[in-house]
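Got a structure for you, written out below as structure tokens; questions coming shortly.
Note that one protein chain is taken out, while the other chains of the complex remain in position.
Naming follows writing order (A, B, C, D, E, F and G), and every chain is counted from residue 1.
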């Protein structure tokens, strides 16, 4: 039950068109959920700028296209993640304006006007093999409207490489640190800065990395407080968390 | 090597008091680390208001007291976590002004003036047995200078209990959601709001909860993006992450 | 040794055709198992309506067809699960009346009369990617003779979506809640209703979901009592458990 | 917002005492949750007969007593689980009518009239060391109002021992099968009967049983469909699930 | 239903005292289980010499004594394992003839005549800390009637120590190899002899031995075929398996 | 250093052809290992009848053929396990007399005379999907010279099916029980007989069977003592263990 | 900032070309990292002889070639590991002098003069299936400039086979012991020699080896001290560790 319907109902009560009892029943059994939905949709509308997102992994190209078409009808901006080249080709045959980044496996459509960038996020990686996950995070963050500073290949195999970037990092509000193998980068970065660090373990590695478990556990056990961890390879989730942090921070200013 | 020393060194080079070669050697071998330290301490000084912290678990009361005494010499504010009642009694016999919360196992000393509260954090728990961890988070956040809204016992065993608090939640910048057992609360909350959610799994439960692993995995797999997870029972770490988020957000305003 | 044979044996004892000693030996060593079998088959016959089931995963299309043909000789109703499209095509080339649902990977043949539906089961899913498992459960339950209410995509990423269905749920005797990722749906549902909840974790997700382990552990640790868990992706098993619950409940009425 | 308040609000709209806009705001922001609560409490009231339950593990005797006293004010029947002898003594010093079973670690108070038993549940154990968990289940089921048939020590170390009980089992509507070590009993029982089986793994055993994990996995992998598994040592949860199955079955009869 | 009862029943059928129908019902529903039991007890009687066994871990001294007293009424030989010194003292106060080995935590009573030893078993350990488990195996094997050769402290930290014992080993029919830590002994021994090897992992070690898991996995992955593994610390189980191997081997000779 | 060489050396010492010092050095540094080898090969020769074995998994057809050809030069009997159909075709193109069993993935060549069968082994399976592993065990046992009784599809989903086979089982010296999923068969069989049971977990199943881990743990935790467990899917290893048991048992008779 | 640049800066300060303040800023913010880099590169230059290394797993042949070309511009020696045959063919089409070992999946280019070998390393394997990992270690060690003694197929399935090699082993400075399955070889070797042992678990095996976990745990739990373990299948890492041990040992001589 959206706002308009609720107004109608109440107006009808006021006008004596429906009885109090009937209205009560309507409000109590069936529509309370709609009210919730309205309330929550109201919340959602605050999130303006957050595009609808499709997770394409496990969907056929055709299924992905179908969802994309549906969303593109009602939204200015549509973001698809884990998009294979095959799926991207199919969607772009219908939506030639959609942008596709093969490394990040991200495809997005943004028909809206150019918005000013809000907030600044640094995305760091330990090694070059963490790039796909980092780019998923970086591109998502950019689509969501933030400026992104990419600081790649600064892992602990040569930790001195991070130092020249400390000043750049200092200008960001959130850091996303992406690392596989021993997953030490987020903890190191958290120890060198006073920024909130979102840690993304990747499945990069082999053997006793157990598909990213080693990096995940390392990040959860970071001896520097100030690190929040997302799922293995979840660059998208990290970007959304960064977006929400920035969104609420700027909201606070008003 | 702090700023003053570096200036002196360079002035001496300028003044011809030490040779370029000597200065080069000084800068290259020994002091570069000090420069880093200076740089980093400069960063640290920005964190003003962040008290020194003692993790008392695994320390004897005497060891804890010794560290506390050392820190109290140089700091207005000292925070100790995982403080047993026995340790608390010993420290308070020396520092009668120190406050101790038995449930949170937190003891802190704040000899400074009353600072205005910065930022607003909601701390939510799934059940009453998550309280010790939640209070560790809440008290830490308060000592760090934020306002805390406590919303306890709103777990998914009766998820409707969360709804009356949605408006309160809406006024916060960060949420800390604490839950043991199936660990579903952070994901549910992330689905209902547009706030960044810091998820704290607790070891509450038995059997196949495997000491908090079940809750940890659930939180990492949250289907709502926007959730960052800290270690099991790590209320302190969650509060520091929330503090850094708020700190950088207000910093951004200036 | 079926009933008829046992009667014959005893009649022969009565008629003096075989000695007590011989009968004793027959009953004691060899046939006692047959008696068990008879007894148990007697139990089985009570289960009338339960079709024979073939688990096709790991079988070649030819092997599956062979078993299907064998069962179809002696049974009105045959149910095959985890049926690939290739296997389905082969079987349907021989049994054109067999129905195949590709999403559920279920194929069944029901040559019997239309039986009235017994009992009402709600099948809920957290997300759209849980549908194959949910449909395996739903179709199995329908083949077993129950009415099924499908309530899909009501997971905790937007938990308010469950509320409009609470009245529908209220009319069912058993709920089957299917969820991957953090696996929170069954616990949430168990907290909102007074129905027995059969929880089915799915392998939906990636990274630290560890093939469904995260959802499985979450469900086992549900803080709402009243949840029974089956194996990961085991929609069939959930439907059989629901069937047995309903079967024994209606049996109780007589 | 309970029914009366909702009526008042609507009556006021009708009477023109408050405007449609005000009513809309009231309904939309604050009270929708109360409506939910009312709705859900309505559900809860259906659960009449389900006593309030206290999980005493991890609570001090004094804390347990306090909760018990609070609940006993408003409820005819109070059930406490995982009650140590020390806690039991303290509570019984205040509530001499409370019954305590040391083996099951259950204490309950039932000041109401004698209700007729509803439904029949068999509780089976593999070995004698599974008794505490089995008794937690059995006593909970009895307090919840069902008749319980105890069939103990019939595990697979001598599986022939189960056969004499098959006829007793046949008269029950639900089976609760409790087993540690290899956890085979529930699957064996499910293969011999047509009853729904609630499987309770216990932490009984040592070494590679990993605190009940071996039994848990075995039960989840039961080759007989029709088995729902609860958490390790969770006799209480099994009894509640059985209770809900029976409750909905008898409800269905009306 | 034992043999005598079955004879009576059949005789009554023969004599016309009961009808075929009645006999059929008796045989089909109630007594088939007794027949099984009889059959199986017949099997059990073959196991003459196998004493009744009590697993005392998790039992109070009083509970252990009660079981011991019950078994001692009907058996010449009673064996108790995992017996604490306290429990041993209590039982021996009632059974002064019972023998107790503190290291093996075994207590046994053997009032029968001296039987000749049957079969020869070598019990080997990797280190001295594996002794308690090895002695549980060795003593059990001796109580069960076999000769035991103890070859201790011959683990792979100095694998050459095993060589002088190869001739002794050659005279045994079964080897029990007990090892913690890396658990390599059973595989090494299996590579040097042509004896069946029963491997017993122990929980000896720390850190990444994970309570015996490391040794268990090593033994299961032995590159020498011919190794059967029992549970961690299960010296008793290894001895029973060795006993059954020898028992069936000598049985074969007759 | 084989026997002949050792004799020569000693004879040379006796004859004064080489000095005591030289002989000492020869014996001490270089040849001691050869002595071991001789000793051990002497042991090996006792194993007459044990063919050389090739584990083909992970080898290309060409590599497998090469090893097979090498072994076939010096051995009457060659056994290859985990042989793909492609590898089998290649080998049989060179060795037309080699027998291949596709289900067991076993290929063997036996050019020797027909030996009399020694010992009797029962191979049992829980379900039909355990057949490949069971056949690997059964065929290996037959190639090694034992009589094998196959008792398939008697798992705990219908445990009464085992009873008719108890008399057959009684005539065997060793049982090999093969089961996936909950892995309960070996424990059940061990409880019904007095035979040594070799348990083979299989990777049959899905979800929380974790590739056979569930069955493996169940078997290790068998509450019936007398069960020795081999690696997951290791039918070959079980057969070799059975062979060694029988070999040493018959050896004992002489 | 390398040495030359630092000298320039300081000279400019001395010459009054830039102010102290400017120099301070330059040294403090931007260049301190360069100083570190210089320092560390200075360290790196000590490592002369250590070629640049490319880990090709997860890279396309084209990506691998691109990195190879880049490195070959500036380095005499380039080493690529985990190189598929396809990648090797592509690179060798451009670099015909590059050597490729298919078993070790290593490709290297060494345009420099022939250096004398430094240090002696023994590489041992338990079985033939460990060869690829062993050859990765052996070839890497040879490319890094050491002499390698290959001692293959001396695992614990026939541990006597190691003895003839003890004298060869005695002449090496470091041992690399490669083993899958039960992973016992490194511990056995450590018990027989006084050499540092680098243990490399391999993923060789199946079932409960869990991709090399069994061997890894066994090696970590070696009862012989003196064993350092690297990641599963990490032959390259073992060789680098051996190289560093030897490098620092010879450095010590100067």
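Please note the rule applied: a residue touches a chain if its C-beta (ideal position, glycine included) is under 8 Å from a C-beta of that chain, and two chains touch if they have at least 3 such contacts.
Fair warning: this is a prediction, and the values are worked out from it, not measured in the lab.
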{"item": "Where the missing chain makes contact, among the chains that are shown", "value": "A, B, E, F, G"}
{"item": "Absent-chain contact - pick from G:10, G:54 or G:229", "value": "G:229"}
{"item": "Absent-chain interface as seen on chain E, which is shown", "value": "129, 158, 160-164, 166-167, 204, 206-209"}
{"item": "Those residues of chain B which, in the complete complex, touch the missing chain", "value": "29-30, 32-34, 36-37, 40, 57-58, 201, 203, 211-213, 216, 231-234"}
{"item": "Interface with the undisplayed chain - residues on chain G", "value": "36, 39-40, 43-44, 46-47, 50, 119, 163, 166, 170, 173-174, 192-196, 198, 216, 220-221, 225-232, 234, 236-237, 240-241, 243-253"}
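The definition used in the following text is that only the chains that are shown with their structure count from here on.
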{"item": "Interchain contact steps from chain A to chain E (minimum; 1 if touching)", "value": "2"}
{"item": "Pair joined by more contacting C-beta pairs (C-F or E-F)", "value": "E-F"}
{"item": "Where chain A and chain C are represented by their mean Cα positions, the distance between them in whole Å", "value": "39"}
{"item": "Per-residue overlap in chain B, given as positions that touch at least 2 other chains", "value": "36, 39, 158, 160, 163, 166, 192, 207-209, 220-221"}
